[in-house]
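Note that one protein chain of the assembly has been removed; the remaining protein chains are unaltered in position.
We just call them A, B and C in the order they show up, numbering each chain from 1.
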């Protein structure tokens, strides 16, 4: 069993996400790499939550199959709703206190009660049973449980042990060779990448699926010294961030579409004032409130042109935790270097999915120092420069008055209405673009995977590129993922697409936004596979859709 | 003198806009058609304001020349700043109380004081002098002044008369044959067009250059019964408008870029809830606060994709007062018919410019009735339909519960997280698009002017299309102006461009936003003439730039 | 067939959530009003986004399920379009004391005739437990694991300072009292503000605390602004103190904003004539009546 999948399901409030993570860690410590998809509706208790953990020894993994090898059912619904995921070999282990008629039943609620645990600790019993059924040693399991359930650890272990002992061994999962890789959500990886690159402050108003960044950065702030603020609204968020930046703090904000709308006026201010800011935008299905806890890729066009007036911006769209870690850091440096807004555009699938983080191979970005202004001359915040980039000083700075301005302004930041100065300032802004292009239009701005020589390419962005890579490899296709979407890495993208005679775009939206962008840059897409129900493709589904299109 | 231009200049607070309008009316009543450009900085008193009134008997006019035939100077600055507009024949009439060394001086401040008038009434003296100098009969002038200066009319007339008598007749402007055409700003024409099409409510927060709509509609409300609201912010504006619409009132909002940013979240709500709304967006140079009282065309890309998620929208961009009148009305009907947001995208040049309104040839749009739901079935707000358009009922409606929702929802408006219903709803929204295209992709969605058979076309949108028409006619070029920008009128546009071998786009922005849109629809632009200093082209400037490009 | 006023939508509030009390009490009040002759078709519910807002899915009356923080402007539009409608806002404390606070102050200032029900669980429920403007000082939520550094808002004091003409507090474990206050709010002409202490069973269960600290107002004079102010300041939403339930303030002499919006729409013929007149006047073809802009 080289490619192993387990689904755990139950009600919201039963700790499915956490239990899935712990199962992931147990497997990770065995040398597996993990991808966990977490599916939950927008409610707090009840309903149906489930997680699918897919694990492969030593090999990167991003997506899930239609079927699973094991189902762990905390409730009857899990069994009812996931019947189609079962094969003949699927092992179903169920909470027999709540589920009728299943192969392996364990009365985990009874056990939890008997051991003096809280109801939520029942899932430790299911984790134990899972380990027992798949030949994972008790010591191994207990080691992870001790780390992940430090509160009431002995009760949890007792419950897990009883689950472990209650089931017959079904199979023995072989161990991989790798050292345990840490598991991170995309949100955590973004937070870490920002921290690594020197983030000083993070400002956000909670909004699914971006809130995880806020929670993670707030929780770890005592260790990182980060200033974390949750203010009254996203408008305040965006403006505060620029206050921070003006006073020298590298700052990021995070939100989803609706909150981002409220940031667009501030975004445009950043465009005019040249105050840097990083915006993490995690997409969910829109328009409007839409479907808050599911995934989509519907905001690309909006992000590319949001804010009145014209100003350059940097937009990257990582699709894996390693990319998220590296490119969040890059976004931070790029925003400060060019004094333009930078976007990290992700989606719920990445933000809230849990993945093995290949630390050793993840680009580690550190804070880039900025050029100092000429000390011989009085400082002018918007001093003219061939590349449009004025030296950036922040308050307080001895001997300098630093004025930033949302109006058109002169080199000193004083408001202007003179046609010459307005035109000059516009050109100054626009002169950054070719320099930004030179910086980012390099091969690493566009990932090529699968068979790089194949004439048929699958074009994808964001989290969808993970599954597209895997399916492309399966079907011997090329996979092309632009990591940078603005400024568009024209030559890297052309290079990545060179030699293709057919391009199929796969996107989680209804209009093909990346396809439109590619076409606008001279690479039209031949076919589109679009999905817009908030759910991810399984490998088999996508392979089927591709086969259909290519047949 | 078939093509006559007069400039009047002075300080803010001296009534330049009003005086320019009155001069326009005097000429309009002589059978001239008028275009007045009004230039003012963002301040209340002082500084320099000027208006250029261009007038041609019986013929449409949209732009101004580099030079003028007459300068009316309330202050010294007017003479200093507009020297380059003088030809050998230019008549300068100046307020000799404030201006030194000019051909014709009239002590209008002294006159105003002597006649017991307020300081601002001095400009009546200048208007009188203008009429005297150009052989306009006193009775004619006095007739217009009586209508336009009803307060203290006798004092104003006395001042004007003294100005009239103080100057020698220089030339005699011949009269045209047309009946007087009314003069309107673009803002007023938009307001009128909305009213004509059945507007019930207008909600706006003041923002230059859109505030004129609010002021006009508020001022005329006693006659129209319109409900006009100026609430606490643009966020409130956008949401209130949808409350009005939900309760059956056809409603429009107006703003400029910064205020529009704040409306994007509500816009996306309109996309999901299918509550109609008309947004008038009048552009000024951005980003951010930018240059509030000048003109630009920098927000097209933003408007086309504003709001998270994907939903159809209707965007029209009138360039003349007649187009503004007609298309504002159309926008209202289209929004209600398709239950999508409609935009009237204009710019400061049109919004605050004053133009003769060719009433007889302006499309008069009346409120289109909407199809009623099937009375035999219980009403479902989002009932499925082949074209995606559910029958629209508004509260209160006897026997029906009407639920609208910003979440993904089912036919009854109840929130859904089901993948099938989410996909269905997305498709329902998107099914409107082809129907909308069928409705608008007709020849009248794209104006062709100049020489329609010329192989070289000037491509323009918004107010710039006026001057482009005139220059195209001069240079024997074709002028193409798409009036509708979303959904894109592909066949009308292709038709309008058929037979061209060269297209030059003229836009008031730095990146060529219409050019990008045209290219995305298969019609790449060969050259771009861009201007981004907030100022309009003069005919000679544009002709020169075109000659350069085409040489 | 008698309408239950409950839709078939599956209710997804947590067991023990105070929102059930608001839903059922409001339903009862509406049914009672119907018996008194107020047609339910003339009633509209506007909700924000959050747990509270799901009431729009559950209550089988006209509803506008709006966006986070924006009940009031939507409700204002509805009311100004149709001043005869009864318009209720069900908002959350994050929703209307944070994201949408300005609208709340303006609704009070305008004294627009709305019934404003704030499901004040003092936590962001739906986004899983962050502090809100009414969370106590030092509240440890997911965005403030070390505790907040800011004292809560006192929404009653804020509403009194802003011009609300009815200011009340209720509690989801005091059903009869809640019913009385909601009915009073719906009957009030003008802006009726009701802060409902709503139990959040999952993230901030204050049942014990409220049971201990709340008391029902009696004998107070709601027309006495100063007394209302004193009662409002008794409890600051943070420090231990008696928590008054009931109507602190009610006044009926103030101008009501929507009174100015009763004009009927023009017919097409009237409108044609009005537009005609506006055009003609600009060309001097009509005596100047309305001053031109």
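Everything that follows uses one rule, which is that contacts are C-beta pairs under 8 Å (C-beta built on N, C-alpha and C of every residue); 3 or more make two chains touch, one makes a residue touch a chain.
The shown structure was predicted, so the numbers you read here are calculated from the model rather than taken from an experiment.
Undergrad: Any idea which of B:18, B:215 or B:364 touches the chain not displayed?
TA: B:215
Undergrad: Among A:55, A:229 or A:296, single out the residue that touches the unshown chain.
TA: Answer from the full complex: A:229 touches the omitted chain.
Undergrad: Check each of B:44, B:84, B:372 or B:498 against the chain that is not shown and name the one that touches it.
TA: Candidates B:44, B:84, B:372 or B:498; residue touching the omitted chain: B:44.
Undergrad: I'm checking contacts with the chain that's been left out. Which of A:359, A:387 or A:444 qualifies?
TA: If we include the chain that is not displayed, A:359 is the one touching it.
Undergrad: Please identify which residue in A:58, A:101, A:114 or A:147 touches the non-displayed chain.
TA: Result: among the candidates, A:147 touches the missing chain.
Undergrad: Which of A:46, A:276, A:413 or A:466 touches the chain that is not shown?
TA: A:413
Undergrad: Tell me which stretches of chain B touch the chain missing from the display.
TA: 13, 41-47, 204-208, 211, 214-215, 218-219, 221-222, 228, 230, 232-233, 258, 288-289
Undergrad: Can you name the residues of chain C that touch the chain not displayed here?
TA: Touching the chain left out of view, chain C contributes residues 98, 100-102, 105-106, 109-111, 133, 137, 149-154, 157-158, 160-163, 229, 254-255, 257, 259-260.
Undergrad: Could you pull out which residues of chain A are in touch with the chain that's been left out?
TA: 25, 28-29, 143-144, 147-148, 150, 179-184, 188, 192, 195-196, 198, 200-201, 203, 212, 215-216, 219-220, 222-225, 227, 229, 231-233, 235-249, 251, 265-266, 269, 273, 357, 359, 366-367, 395-407, 409, 412-415
Assume only the chains that are shown with their structure count from here on.
Undergrad: How many angstrom between the C-alpha centroids of chain C and chain A?
TA: Here the centre of chain C sits 37 Å away from the centre of chain A.
Undergrad: Taking each chain's centre as its mean C-alpha position, how far apart are chain B and chain C in Å?
TA: Chain centroid spacing, chain B to chain C, equals 39 Å.
Undergrad: Let me have the rounded angstrom distance from the C-alpha centre of chain A over to the C-alpha centre of chain B, please.
TA: 44
Undergrad: Two or more other chains in contact with one residue: find those residues in chain A.
TA: Within chain A, residues 41-42, 258, 288-289 contact more than one other chain.
Undergrad: What positions in chain C touch 2 or more of the other chains?
TA: 49, 65, 67
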